[in-house]
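Encoded as structure tokens, here's the structure I'll be asking about.
All protein chains but one are shown at their positions in the complex.
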Amino acid sequence: MSEILTKSAARNIFYGGTAFFFIVFAGLVAHSVSTVNAMSETHPVTPSVAAGKKVWERHACIDCHTILGEGAYYAPELGNVWVRYGGREDAATAREGIKLWIKSQPTGVEGRRQMPHFDISDAELDSLVDFFKWTSEINTQNWPPKVSG
Amino acid sequence: MTDHSEAHGGWGALDHLPGNPLMWVLILSELVVFGAFFVAFSVSRVLHPAMFLAGQAKLDRLAGGVNTMLLLTSGLAAALAVSACAAGDTRRCRRWLAGAGLLGVGFLGVKLAEYAGKASQGIGIDTDTFFTLFYLMTGFHAAHVILGLVILAVVAWKPSLENAETGAAFWHMVDLIWVLLYPIVYLIR
Amino acid sequence: MPSRTTLLRAWGLMMGLTALSIWAAVSDEGPAPATAAMAAGLFKGLLILWVYLNLGRGNPGWKAVFIVFLATIAVLVLGIFLLGPLVAKP
Partner (left out) sequence: MKYQSQRVALYYFAGALGLFVAQILFGVIMGTIVVVPNFLSELLPFNIARMIHTNALIVWLLMGFFGCAYYLIPEESETELYSPKLAILQFWLFLFGAAAAVVGYLFRIHEGREFLEQPLWIKLAIVVVALMFLFNVSMTVLKGRKTAITNVLLLGLWGIAVFFLFSLYNPSNLILDKMFWWWVVHLWVEGVWELVMASVLAFLMIKLTGVDREVVEKWLYIIISLTLFTGILGTGHHYYWIGTPAYWQWIGSIFSALEVVPFFAMVIFTFMMVWKGGRSHANKAALLWSLGCSTFAFFGAGVWGFLHTLAPINYVTHGTQVTAAHGHLAFYGAYVMLNIAMFTYAMPNLLKREPYNQVLNMWGFWITSSGVTFMTFALTFAGVVQAHLQRVMGMGFMDVQDQLGLFYWMRLGAGVVTLLGVILIVWSLAVPGSARQAGRVAAQPAE
């Protein structure tokens, strides 16, 4: 078999194989998207949750914290912060606790990591907490292993 | 056809394999991937013996056996297509390719009926670990069958000897994976 | 390229083995039919490589690679099936 033919066949196998794996991947992602959407029917992204996500992004929280394990590893995991504050048992107290914590930053304590002071209105804080609550209810296959995050 | 094994095309060790070197890279990769799935399946079986017994009881061993035979016969047709092509008989080559493809479609038909039967019982990929692995392995294999059909069609369109050989090699790989998958998933219990 | 006769013989052998392993698995379960089914699968896999994929013409090194690889999978699967339960639940 001629040299040039072998190489062009090699190229075709590369392109064909890549297209195949990509289609399989895209198909699986499509299936996952429909699963996620089905879950979101019973567990909807309310306008408040969506607004909370915007607050989360506006202050680049992810560049210190992690959420579902992704972020900067400098500050605690917030995917389950709602659970850590006992939101499942006593929602009102957890909500107040999280809001108070954010409002009281920075602590200014020497030698302790500082969370900056953010100008977040009370309504925005409520949205942010709604976003945390929604996130804590995601089916993460039981991750994190401990409530410590 | 004798030149292949002797040809030293600069592919290193891969030159000592008959056919297109990159097809062998693909065959080896697929064997490793499915090999990993097979071992993972076996380990999970030990961890959840009851779940796996119950899951396997719901599988249709006969349908799986029929599918093995369909694929083996289809593989024979593909090999005969390559012979025809080597003898310069394009018409016969295309006919064998069509036969191989039809048997492949038959395989997918049986598979689809199997999936539909499971779906009607409310069994899906999320049901349990057994069915997650069952659907991943058989589904990934079925995706290869579909790709194989596309490749066979391309070969029938441009039936050069090299195309026929490379296309048939892919088809045989799909065969090869199934003859291992069938006993591991359907029979061993 | 294998001759027509070789191809047909290999095909007949594989079909027969498939029928046997179905029969063995349908009629009984446990170590013996499991071993038979896996051995049949391994043998069919090697036949596909040797005859259909023409590996019979490959060099000894590659033949060894494929034999060892497929045999390893078969032995692992069977070994885990047969010995695993002893380890998992003594």
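For clarity, chains are labelled A, B and C in written order, and residue numbers in each chain start from 1.
Methods note: contacts are C-beta pairs under 8 Å (C-beta built on N, C-alpha and C of every residue); 3 or more make two chains touch, one makes a residue touch a chain.
Treat the numbers as computed from the prediction; the structure is a model and nothing was measured.
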Please work out which displayed chains the absent chain touches and list them by label.
A, B
In the complete assembly, which of B:I125, B:I146 or B:L161 touches the absent chain?
B:I125
For subunit A, enumerate the residues touching the unshown chain of the complex.
3, 7, 10-11, 13-14, 17-18, 21-22, 24-25, 28-29, 31-33, 35-36, 39-40, 45, 49-50, 53, 56-64, 66-77, 106, 110-114, 116, 131, 134-135, 138-141, 143-149
Which positions on subunit B touch the chain that was left off?
9-12, 14, 21-22, 25-26, 29, 32-33, 36-37, 40, 125-126, 132-133, 135-136
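Convention: only the chains that are shown with their structure count from here on.
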CA centroid of subunit A to CA centroid of subunit C, Å:
46
Per the C-alpha means, the centres of subunit A and subunit B lie apart by a whole-Å value of 39
Separation of the C-alpha centres, subunit B versus subunit C, in whole Å, is 15
Among the residues of subunit B, which ones contact at least 2 other chains?
4
What are the residues of subunit C that contact at least two other chains?
none
Which part of subunit C faces subunit B closely enough to touch in the complex?
1-2, 4, 7-8, 11, 14-15, 18-19, 21-22, 24-26, 29, 33-34, 37-38, 40-42, 44-45, 48-49, 51-55, 57-59, 61-62, 69-70, 72-74, 76-78, 80-81, 84-85, 87-89
Residues on subunit B engaged by subunit C in the complex (per definition of touch):
1, 4-5, 13, 16-19, 27, 31, 35, 38-39, 41-43, 45-47, 49, 61-62, 65, 68-69, 72-73, 75-76, 78-80, 82-83, 86, 168-169, 172-173, 175-176, 179-180, 182-184, 186-189
Sort out for me which residues of subunit A touch subunit B in the complex.
1, 3, 5-6, 9-10, 13-14, 16-17, 20, 23-24, 27, 31, 35
